[in-house]
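A protein chain is absent from this complex, but the other protein chains hold their places.
== chain A ==
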Amino acid sequence: MPITLIVNGEERATQAAPMTPLLDVLREEFFLTGAKAVCREGFCGACTVHADGIARMSCLMPVGLAQGCAITTVEAIAADGVLSPLQQALEDHDVVQCGMCFPGMVMSLTKFLEQNAHPSRDEMKTALAGNICRCTGYERIIDAVLALTNAPQAAE
């Protein structure tokens, strides 16, 4: 029996074994390679996606448990090809380095900023505890996000 899920608003089905990591189905079957396969143990955050509106590590989620879930990957964050304000801020501040961790950073921060529109620096660091950047670009990421959240329009 196929497993069906809604990926970036589109109904998709997979015949993968139900204990297959969702990450592998997204990348290898649906060719959504934004989520990265790095540590595969829930430490690095490079595979973060949204599952029913919650930021989750897709390497630790069996696709069988994603039956019927709405999955959002980084490919859907730039609606109609227009970068989200977060993505734009990261680009404006020239934050991206090697890019391996970045889709996960964007997914974690997107969800975090929905819940806390004006975070402190410490709150941001806590929110990013599960996203590791081996280029160690953390402070620039935080600077960029704070510039976004402290901008006048962010208070509206």
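FYI, contacts are C-beta pairs under 8 Å (C-beta built on N, C-alpha and C of every residue); 3 or more make two chains touch, one makes a residue touch a chain; residues count from 1.
The working rule: contacts and distances are computed from a predicted model.
Chemist: If you look up the hidden chain in UniProt, what protein name do you find among "ABC transport system permease protein", "FAD-binding molybdopterin dehydrogenase", "Rieske (2Fe-2S) region protein" or "Phosphoribosylformylglycinamidine synthase subunit PurQ"?
Modeler: Of "ABC transport system permease protein", "FAD-binding molybdopterin dehydrogenase", "Rieske (2Fe-2S) region protein" or "Phosphoribosylformylglycinamidine synthase subunit PurQ", the absent chain's UniProt record names it "FAD-binding molybdopterin dehydrogenase".
Chemist: Among A:55, A:74, A:89 or A:142, exactly one should touch the missing chain; which is it?
Modeler: A:55
Chemist: Taking the entire complex into account, which one of A:40, A:93 or A:140 touches the absent chain?
Modeler: Final answer for the missing-chain contact: A:40.
Chemist: May I ask you to list the residues on chain A that touch the chain which is not drawn?
Modeler: Answer for chain A: residues 1, 3, 17-19, 21, 40-43, 45, 48, 54-57, 59-62, 64-65, 67, 108, 112, 125-127, 129-130, 132 touch the chain left out.
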